[in-house]
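These notes are about the structure you will find just below.
Every protein chain but one is kept in place in this view of the complex.
To keep things simple, chains are lettered A, B and C as they appear, and every chain counts its residues starting from 1.
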Amino acid sequence: MLILTCPCCGVTAEETEFHGGGEAHLTRHGPDSDDDQFHDYLFMRENPRGVHFERWRHVYGCGKWFHAARDTVTLEVFGTYPAQTTEPPQHIREAISARRPGWSWRGLS
Amino acid sequence: MKRYSAFAIAREAMRHHEGWERAWASPEPKRKYDVIIIGAGGHGLATAYYLGKNFGITNVAILEKGWLGGGNTGRNTTIIRSNYLQDPSAAIFEKSRSLYETMSQDLNMNVMFSPRGVMMLAQTEHEVRGWKRTAHANALQGVTTEFISPRRVKELCPIMNIDGPRYPVLGALWQPRGGTARHDAVAWGYARACSAMGMHVIQKCEVTGIRSEGGKVRGVTTSRGDIDCDKLGIVVAGNSGHVANMAGFRLPLESVALQALVSEPIKPCMDVVVMANTVHGYMSQSDKGEMVIGGGTDGYNNYTQRGAFHHIEETVRALVETFPMISRLKMLRQWGGIVDVTGDRSPILSKTPLENCFINAGWGTGGFKAIPGSGWGFAELMARGHSTLCDGFELDRFREGRFVDESVAAGVAH
Amino acid sequence: MSTRLARGGRLIDRARPVEYRFNGRRLTGFAGDTLASALLGSGQMLMGRSFKYHRPRGPVASGAEEPNALVNLGEGGRFEPNQRATTTELFEGLTATSQNHWPSLDYDVGAVNTALSRFLPAGFYYKTFMSPRPFWKHLYEPFIRKSAGLGKAPTQPDADRYEHFHHFCDVLVVGGGVAGLLAAREAGRAGARVLLMEQTAHWGGRAPVDGDRIDGQAAEDWVRHIVTELEAMENVQLRLRCMGAGVYDHGYALGYERLTDHLPGADGPRHRLWRIRAGRIVTATGAIERPLSFAGNDIPGVMLASAARDYAVNWGVSVGDRVLVVTNNDDAYRTALVLKEAGLDVPAVVDARPEGGGELARRAEAAGIRVLKGKAVAKAKGGKHVTGAVISSQAGEGAMLEEIACDAIAMSGGWSPVVHLWSHCGGKLSWDEAGAMFRPDPDLPPTGADGAGFVIAAGAANGHLMLGETLRDAAEAGARAVSELGATPASPGALPAAEAPEEAPLFPVWMMPQGAGHELRSKAWLDYQNDVKVSDVRLAAQEGYESVEHAKRYTTLGMATDQGKLSNINGLATLAQRLGTEIPKVGTTTFRPPYTPISFGAIAGEARGETFQPIRRTPIQDWHEARGAHFEPVGQWRRPYCYPQGGETHGQAVAREIDATRGSLGLLDASTLGKILVSGPDAPRFMDMLYTNMMSTLKPGKCRYGLMCSENGFLMDDGVVARIDEQTFLCHTTSGGADSVHAHMEEWLQTEWWDWKVHTANVTEQYAQIAVVGPNSRKVLEKLGGIDVSAESFRFMDWKEGVLGGVRTRLFRISFSGELSYELAVPASEGRAVWDALLGAGEEFGATPYGTEALHVMRAEKGFIMIGDETDGTVIPQDLGLDWAISKKKTDYIGKRAQMRSHMADPERWKLVGLETVDGSVLPDGAYAVAEGRNANGQRKVQGRVTSTYHSPTLGRGIAMGLVLHGPDRMGEVLDFPKVDGEVVQAKIVDQIFFDKDGEKQNV
Partner (left out) sequence: MSEPVSALGGLRYEGFVRVEELPPRGMVTLRGDLGSEGLRRAVRDLTGLDVPDAGGVSQGAEHAVAWMSPDELLLLMPHAAAPEAVTQLQAALAGEHAMAVEVSDARAMFRLTGSGVREVVAKLAPVDMSRAAFRPGMIRRTRVAQVAAALWMPEEDCVELVCFRSVAAYVFGLLKVSAAKGGEVGAGY
């Protein structure tokens, strides 16, 4: 069972206090988008074996959403950061590079 | 293939069973096959079997990176039912269930299909209406089910507490010909039958790449060299996204861990399969005597074949509440498998952007019961380019918003 | 014949006899006995029957690895099947019965399977029982199920309670042997928070039995001292009877503490499940001795050498008068010496090693014990107990050299480290050729949240079987655990000095004798409980079940209740030999939790009965219960479905409640409705995104019915929105929807529009909400007084704040019934008082509380949709003719883009209409309207379905709503709705508003 540290309230807690919210950094596509864009936005997921960026909500705590960088094979957590960003901050990317040289996810690396 | 029978056993007993031949050969891969199936799980082997049996296509290789039947085929809770709500689901699952009825004879391997009956409990008024709706749909789909009273539930499953303080049982959707089967034997039986048709079941052969030319599939690259093929079927639950990427397309699904557990074996006390969706638990008793229990999925991508223990807790407390007598039984073993879950939690049986490459994926938590039906339909799709059993499960349904949503009737599908 | 020795037994108190019953016989043991030691002390070697062949079974081990001695323990609410006699502490009045036999343990007809065993090889059931087809379900399967299954099924609810406990520590040490104790001390001295768990009731593990010395003291004394030292450390916790059950991701571990198994009836929980989060986990779980594979090695009286020694040293029990020892290593000589010292006869030690053993062997010979080198037991003789052994040379095929009479055989095939906990979470193993064992690979431990290894194996569990190495390795493990956590290990004190004899290397023996033919192999057991023999594993390999997982599943090797603790390695070796490869190439099967089975009760913990799941209660719940309401679960709430009076059926009660409400005055406890405040400068634009309607134009003081969709376009929730002020909206949601809708709002605010200035607050439970419904609702509110409710000043869809009947109240004039109707929201702490006041003031109008069913019927009479009935997660507002509630002006709202997809815009989508049965009957729930013909899969085509159906007391007939192909364009058409039994009910397509189409009643 995972442990995560909520970057919003600083509490480190077990999985049962959080709610997983799926892939992070999705760009919302509204009425002006075409079918492909909307389809990808709603259904296409990275589902990688390895480094992944995902959303969590500290549902039994401060109630805030945040992001986590995690390895889906080893479950190692590289770091967590607030959700109010469109891409992972530099220090998170560096933390991943230190552990997984040459990693890539979508366009990122 | 030497036939299995009581007589054969008696004959072999006389010579210390030294005459039994291999259930399946382990040949070296050829340079080329008409059809390659990636994944020697139940679905992949069944697909190959029906390619041969129904369409005479036997120049087939089934490539398996590990050991055959080693994925979800050998990790599930062996429940077989077809009491689904939507027409496409009911069609393929009922086809599957009916094939299970005769599978032991078809494959000459006893897969121990046990049509002991499956009941889905209704524990809220909303569930009552949902299951009644399913019963009406099933009647028109040719699936035999009925909505039964709490008293009948108690008759069929005496160990159940039908008036618990929290969620009294208000009835159940009952499918008398649903049941269970011996999961490993299903994979072994298909492998043996495929091998007998001259197909190549090749274990410890990992596909590392998929080769194409002018938008057409050419073959695969494997840990045992390049192998060519005219048609390629990808049937690799738990790795679907990964392998699809090799073929150059993406899938609208995610992989999560699903857990199950068994108790120590006890004498027979439960003759039916019970699923309780409101409290999230389902249970049956294996022929060996173990209570076989299904848990929930983790809420995040996971390839570990392990799950978090709190899901086991949630399931077990639900079942202790529903079956108070199990409280002093003990959990013998828990395990996990990786399931691929799509946007509408229904499978994908479809052509792909790569010509002559087909995908069978996304069975989520309900794959085992679908093995023969899925193989039957997918084989037809691969051989003929169309199968009515696969209608509705196309890859592009998500783009059009044309979903096959079963969660409508059941909170959880297994 | 086993018996109690005149002296010895370090764990028993001969001054305290304990009475117990086995198969009805009254027997006596001593305090400190296990059930197994007590039974052996009473001369009862036969304790059970095996799974497949119903072979007679006696204990083969003395601890958690025991596969044979399983009993039905206790009675009634404390009955438990498959209890291991070897780990069951004896208590006064214990009752146990043996399992898996009929009619009796001694005479079991099932034992005929033994005679037939040659016809029942591995996997035989896959090859037969196939025809005729129906026979499987009706004949073969029932027979197989009956003969399988071991223990009886409990019949009564559990009499005990259970609980969980969340514990956090730096270092969890599993195993209270000398290694665990020492590792714990090292970590403890460094100041780390340490939890040390031991599965048995005693500290020290095997060392005190083996008779070696530590720091010049007997191991037993050294253990006593270190335990005292540990108990004095504030930062160290010690738990006995607490097993490390499993290791999970991120340093999570389960402890299974058995509190009252040995004191049944004592108050307090029976089991406590420790949910532990540890920085490092040290597994000092010791090693388990391996049986030797020789013919007849399953006959009662054949047991592990260590077990025979335990029974003598720990419990003063001899397993036989003449005990033959057979081994491939030195440790078994300890058993020979102990038994000899106890005055028993040890006719010989049969040592498979051509050169024999070391120091211990010499001591044995000095003690006058005959030692046969390079020899083997070709066959154990006997039926229900051992009578002798045929000796041959290990190198040969089993030709008899001599026969030695004996009534017990103590065997040792070497030791296997207990690597379960190391492996549960992905720790890898490496094969140790010299020790012929798998041991943890220190380079591939299970990794935690930070990617570092978090499990450290110590002592015998790490492959260090000699006392000296064990202590050194354990001390290192304890120090490493703390230093990896960033603490400084205590200054390394002098390592405890071990005094143990030099041991000669072991000689791997997988079959005895090595050249044994089929005759012997088919009587050499690997898995005692599941009856898997050497010949079975070889057959699996021969048939192509070459993967270790295939072989296991085909033969059921290692799938018994001991999960292969004794059989796995011998089985792997047998498979490897048959495949002509090495053991590490074959690999192991996966180790899965729990280490030994743990009770479902413990897993469920406190979540049973009243605390199984939360039941949410409104401030008025007590009244509903007192009034004898029939409840229905709605989410976690339980809402009154109706209030049956006298002998009323539910149907009659519902009809009465509707008549009273439509005729005069009804009251509904609507407190469960969700109430969410949305406030801030950007609240209006946020509301426009949340709802399909245009909410920003709503005027303060006004209400509007709104629809909420998911981003996938489907109708998710609905409710009345009241605008409080320019910046603030109060959103009502469905009862089930409050939490999910609030979460939905927060998700969009936090993750998509985080720059918008909006706050939300879920105030659902701050208020008791009561619907006052019916022609006299205005009058009753006027009686309470304080808010002007006159038709002119308080119009439909207005809301006001004020003091009503002395209570701060928010009053809404809204209607879900079509009646003149108000909903008042008051502080929850005064909700009950207001409810009582309304009943009082409403008495003259026959105020009638009504439940959810009356609510549903009345809304259906008015053609209002209900989330969960008209919607099911696949329905969009357009399907329900709710286009009027979808703003055309807005460029965007959540779900708008999804509703533009081809299938959503498809004119063929079913649309909502009213349905009226031709004969006035009630349409069945969920019935489908059939169309002509069948589809390609032979399924009957359909053209619509019922979404809600009720008997309307108001109209005196069945009414329904449904989704129908082109429904709104087909008014008056009659559709066929077949029941499950095929009988057809006909219904006409009509307008969905059945009652008071012009809304005269609600607008008075």
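Operating definition for what follows: contacts are C-beta pairs under 8 Å (C-beta built on N, C-alpha and C of every residue); 3 or more make two chains touch, one makes a residue touch a chain.
Predicted model, so just to flag it, every value in this text is computed and none were measured.
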item: Visible contact partners (per top-of-document touch definition) of the missing chain; value: A, C
item: From C:F454, C:F729 or C:Y767, residue that would touch the chain that is not displayed; value: C:Y767
item: Hidden-chain contact residue, picked from the options C:K152, C:R363 or C:R616; value: C:R616
item: Option from C:R49, C:R145 or C:R272 whose C-beta touches the chain left out; value: C:R272
item: Sole contact to the chain not displayed, among C:H202, C:H518, C:R832 or C:R909; value: C:R832
item: Subunit C residues touching the omitted chain (full complex); value: 161, 163-168, 193, 234, 237, 266-269, 272, 275, 277, 606-607, 610-611, 613-619, 636-637, 677, 679-681, 757, 759, 761, 763-767, 806-808, 827-830, 832-834
item: Touch residues of subunit A, complete complex, unshown partner; value: 8-11, 13-14, 16-17, 60-64
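The criterion applied here is as follows: only the chains that are shown with their structure count from here on.
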item: Intercentroid distance (Cα basis), subunit B paired with subunit A, Å; value: 31
item: Chain centre separation in whole Å, for subunit C relative to subunit A (CA means); value: 29
item: Shared-contact residues (touching 2 or more other chains) in subunit A; value: 1-2, 35, 42, 75
item: Multi-partner residues of subunit C (at least 2 other chains); value: 248-249, 252, 712, 898, 901
item: Parts of subunit C lying in touch with subunit A, wherever the complex brings them together; value: 248-252, 277, 447-451, 711-712, 743, 746-747, 750-752, 754, 891-892, 896-898, 900-901
item: Subunit B to subunit C touching residues, read off their complex; value: 4-6, 8-10, 12-13, 16-18, 20-26, 66-67, 69-70, 74, 87, 90-91, 95, 101-102, 104-105, 108-110, 112-116, 123-126, 128-130, 132-137, 139-142, 146-147, 159, 164-167, 182, 184-185, 188-189, 203, 263-269, 278-279, 285, 287-289, 304, 306, 308-309, 312-313, 316-317, 319-321, 324-335, 388-389, 391, 399-403, 405, 407-408
item: Residue ranges of subunit A in contact with subunit C within the complex; value: 1-3, 14, 21, 28-31, 33, 35, 38, 42, 55, 57, 59, 63-65, 71, 74-77, 83-84, 99
